[in-house]
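Here is chain A:
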Amino acid sequence: MSALLSVRGLSAGYGGPPIIEDVSFDVEENEIAVILGPNGAGKSTVLKTIFALTSVTGGAIDFHGTSLVGRKTSTLVTIGISAVPQSRNIFPHLSVDENLDVGTYAAPPADPAATRENVLELFPDLRAKLKQPAGELSGGQRQMVALGRALMCEPKLMLLDEPTAGLSPAYLERIFDLLLDIRKTGVTILLVEQNARQALQIADHGHVLVNGRNFASGTGKALLADENVRRSFLGGAAA
Partner candidate 1 sequence: MIDFINFYLFPALAIGSVYALGAVGISMIFGILRFAHFAHGDLMTLGAYGVLAAAAVLPFNSVLLLPFGIVLAIVAALLVDKIFYQPLRQLPTIYTVISSFGVALIFRSLVQLVWGSQNQVYGSGGVRPPLIFFDAIRVSALHVQAIVATAVIALCLHFFLSRTKTGRSMRAVSDDPELAQVAGLDTEKVVRWTWIIGAALAAVAGLFAGMDTSAHPNLGWNLLLPMFAAAILGGIGKPMGAMAGGFIIGLAEELSSYPWIGDQALISPSYKTAVAFVIMIVLLIVRPQGLFKGRLL
Partner candidate 2 sequence: DDTKVGVLMDITGPIASFIPPLQNAANLAVKQVNDQGGLLDGKAVAIYGDTTGSAQGAVDAAQKLANVENVPIVMGALMSGTTIAAAEAVFIPSGIVQISPTATSPAMTDMKDNDLVYRIVPSDNFQGQVLAQMVLDQGIEKVAVTYVNNDYGVGIGQTFMDAYRAAGGEIVAEVKHEEKKNSYRSELATLAKGGADHLVVIAYAGDSGGKIVKQSIEGGLFSNFVGTDGLRDELLIKDVGAEALKTSFFSSPTSPADNPAQKTLHDAFNAEYGEGADKAFVDQTYDATFLTLLAIEKAGSADRGAMAAALRDVASSPGEKVGPGEWAKAKALLKEGKDIDYDGAGGSYNFDANGDVSGLIGKFVVDGDGYKQIAIFE
């Protein structure tokens, strides 16, 4: 069976010199894949490129066997991909409720009310803030709103750029549990993480990116065990 998402020899950039070059990896259906790497390695750029937010200069991206290159971002949501960017990921002047609502416009879920309820279940902190403009939330609360919005359209594949950045340990745990949970419902997840150790513990596969190129790939466990990876990217010495 071919992978759900297959990235082959991908090069992309922001108009200047290419930021990522010849990047390849596969994400199987129903798995959690994580991209790791130092700051500025091009992790976010990979996600943005898949989501048609940067210009592809070479290579192929296939989703369900059809090419995504050249598609408009807004149509990707309708085929079941949703994304949470690293920064600027909430609508600051819309209320939390409206932020969640926006998630349903492009690809309405079967039962919006139930989906919303599920999301609020996940992030009970948000209940008290439903009417508040999202721009007035704390850093962590914003992160919850952003994830909530992406979940509202019941996606097949989620692209998450550092979903746990700024979340407290309890929430970090909750998010990772959540990722495991939604994977059970048939959702595939590709995420970028700097909380790499924890991420690798739940990830089926990890891909390390350095200087815009593939550096290492493997199962989560294998990468955790790899001394070299550990020293260079996971913050040094043994666990």
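Criterion applied: all candidates are chains of the complex that A comes from, given by their letters.
One rule holds for everything that comes next: a contact is a pair of C-beta atoms (placed from the backbone, for glycine too) under 8 Å apart; a residue touches a chain by one contact, two chains touch by 3 or more; residues count from 1.
Please read all numbers here as calculations on a predicted model, not as lab measurements.
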item	value
Candidate from 1 or 2 that touches chain A, complex-wide	1
For the chain A and candidate 1 complex, residues of the former touching the latter	51, 53, 73-78, 82-83, 85, 88-94, 98, 101-103, 105-107, 149, 153
